[in-house]
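Removed from the display is one protein chain of the complex; every other protein chain stays in position.
Let's turn to chain A:
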Amino acid sequence: MAISTHILLIIALAPLVGCLLAGFLARFIGRAGAHSVTILGVAVSCALSFLVLYQLTVGGAAEYNQNLYTWFQIGHFNASVGFMVDRLTAMMLVVVSFVSLLVHVYTIGYMRDDPGYTRFFSYISLFTFSMFMLVMSNNFMQLFFGWEAVGLVSYLLIGFWYKRPTAIFANLKAFMVNRVGDFGFLLGIAAVLYFLGTLDYATAFANAPSLVGRTLQITAGTQWDAATVICICLFIGAMGKSAQVPLHVWLPDSMEGPTPISALIHAATMVTAGIFMVSRMSPLFELSSTALSFVLVIGATTALFTGLIGIVQNDIKRVIAYSTLSQLGYMTVALGVSMYSGAVFHLMTHAFFKALLFLGAGSVIIAMHHEQDMRYMGGLRKYMPITWITMWAGSIALVAVPFTSGFYSKDAIIEAVGESHRWGAHYAYFCVMAGVLVTGLYTFRQMYLTFHGKERFTIAEHHGHGHDHDDHGHHEPGVLAHAPKESPWVVTLPLVLLAIPSLLVGFFTIGPLLFGNWFGSAIHVEAANDVLAEMGAEFHGPLAMALHGFTQMPFWLLLAAFIICTYIYLFNPAMAGKIKAALKPLWTVLDRKYWVDNVYFALFARGGVMLGRGFWKASEQGVIDGAMVNGSVGVVHRVAAAMRRLQSGYLYHYAFAMILGLILLLGGYWLVGPGLAGQ
C-alpha cells in the first residue's frame, strides 16, 4: 500500500482552502461558516494524517518522496516543490493536525466575542498549511518557505490585536529575532548547495559523507570544517525558531497573541520546527561533533536559565511561556547528544501537555475576564473543576511524574545526557538535572496560585454585564464583574482530549520510538554516538522504567519542589514574600530577565537607528549630496558666474572671441589634422 500523492495534497491544501474561504468570503459565509470550513479543512487533514501514519507503520507503505513541480531549474541545480513523508514526517503531521484541530474547536469558545473572529480562523488555518509545508518538504528551498511562512503567520497572530502597542511591538520583535535566525539558516542552505550541489534532501543526505575532510576558507589562513559550518548555520535558524538562548527573547513577548495561538504556535508546533529540522538533518549533524557540542551547550543553557525566570513570573501565560523555552532546551539537549528520536519524542509529548496547559490557562483567563495575573487568582478549583483537573494532568506530565508521558520523554533525555561522552555533556547534565527542580518549582507554584489557596479576587455586585474581549485591563485588578465559571464544552473538550495523551501516550510509545528503531532511515545516528543503544540494554519496558524512576534523582528533586511549593503556597503564604526579600538580588536578576532584552534593545534597535541616522546625516546628506553633488553644482555655479561675465554684450568682445576661436581651431587642425587624415 503506497501513500498516494492525492492524499498528501489534500492534507496540505485543505487548511489552505479553509483559510482562503474564511479570509476572503467571511462576509458571505459568516462567522459560523468561517469556523465550519476551517475546522472541516483541518479535520480532513487530521484524519488523513492518521491514515498516512497508519499506512507507514501498520500498512507497511514505503516512505514517500516525490517532486510535484519544478520551482527552478538552472544548469544542474534543481529546486522543486515536493513531499517527503516518512515516519518522522507522519508523526509531525499527526501532532500538528491533532493539536491544530483541537485549537480550532477551542477558538470557537475563546474568541466568541472578538470582532476578528473570522480573521483568526483564517490565520490559524494558514498556519496549519504552512506548518504542513514545512514538515512535508523534501528539499531545503521548500523547508525555508514553510519556515518563513509560519514566521509570517506568527507575526500576524502575535499582532492579532493590532491596536495594542505591546502586541505590535512584540510581533515586530518576534519577526526580527526570527530573521536573525533565518539569516544563519539561509547561509546554511547556501553552504549545503555549495558543498553538496543540491537542495534535495535525499541527494544531500546521500552525499553527506563526502563532506568529511572538506573545509571552507574563511580567511587566507583559516579553514573551517565544512560540516561544522553547515550545521552551525542551520542550527542558528533552529535557535531563532525554537527560541534558544540567545535568540529566545521573542517567545515570552509572543504571549501578546490570543491564547489559542500560544498553545498551537508558541508551544506545540511552530517552535518545535527547529527541533524537527535538526532531526531531519541528522545525517549532516552526525558529521560534526563540534556542531553537536554547540547544540548541546545552547540547549542546556536554555533549559536551565529560562526556566529560572519562570519562577518569578506572575502572568499565568508567561510562566508557561518560560516553561516552553525550558522544555525546548531539553529537546535541544537531546539533539546535542545525538538522541534525535528522543528529541522528537519529547516534542510530541510536550505538544500535548503544553498545548493543554496553555489552553487550560486560556480557560482560566476566560473565567477571570481576561485577567492574567495569578496574584488575583487563587481557589479557582471549585469554580472550574474540569480545567483544574486537566491542568493538573498537564502539570504532572510537565514535571515528569513517573508514568506520565512527560516522564518517559524527559527522563530518557536526562539519562542520555548522563551516558553521553560529548564535550559539554557534564555541563548539560547539571543543567537538565537542576532544571527538574526548577520545572517543579514554577509549575507547582503556578498551580497553587491559580487553583488553590484563598481567593484573591472579589466579585463586584454591579449591573450590566459586558466585558470586552479585546479590551481588558480597564477594570480594577482583582475585581470581577461576576463569579468565574467553567468554560463551555468547546473549551473543555479539547482539554480533556489533550489530557489523555499527556498522561498515556508516553507509556505506549517509548518502547518503539526510542528503542525500537521506529523512525528507521528517517533519523541517522553514527554508531559511536548512539547513546540510545547503551540505554536500550537497560530498558525493560515502560512499567519497569517508571517504577525505577521513583528511585532516581529527578524524582527526588521533583518531590523537593513539590514539598517546597506546597509548604509555601498552601500553608505559609507569607513565606513567598520573605524569600523574595531575602533573595532580592537574585530575584531582580530573574525579574529583569538577565537584562538581555534591555541590552538587545539598546544595542540593536536603538543602535541600529542611531547607525542609520549617522549614515543618513553624515554620509548621505553630508558627503554625497552635500560635498559631491551639490558641491559640484556649486562649482558649476561659480564657473557659470565667471562665464556670464564673458557675455558682456559688447560686440568687440564677441568679435575678439571669434577670432581667437578661429585661430585655435585652425591651429589645432594644422597640428593634429594631418595625423587624422593619415589614418
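Everything below uses one rule, namely that a contact is a pair of C-beta atoms (placed from the backbone, for glycine too) under 8 Å apart; a residue touches a chain by one contact, two chains touch by 3 or more; residues count from 1.
Here, contacts and distances are computed from a predicted model.
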| item | value |
| --- | --- |
| Per UniProt, the name of the complex member that is left out, chosen from "Sulfate transport system permease protein CysW", "ABC transporter substrate-binding protein", "Spore germination protein" or "NADH-quinone oxidoreductase subunit M" | "NADH-quinone oxidoreductase subunit M" |
| From A:L9, A:L193 or A:L559, residue that would touch the chain that is not displayed | A:L193 |
| Among A:K163, A:K454 or A:R644, residue touching the chain not depicted | A:K163 |
| Touching residues (missing chain, whole complex) on chain A | 69-77, 141, 144-145, 147-149, 152, 155-156, 159, 162-163, 165, 168-169, 172, 175-176, 179-180, 182-183, 186-187, 189-191, 193-194, 216, 218, 229, 608-609, 611-613, 615-616, 619-620, 624-625, 628-629 |
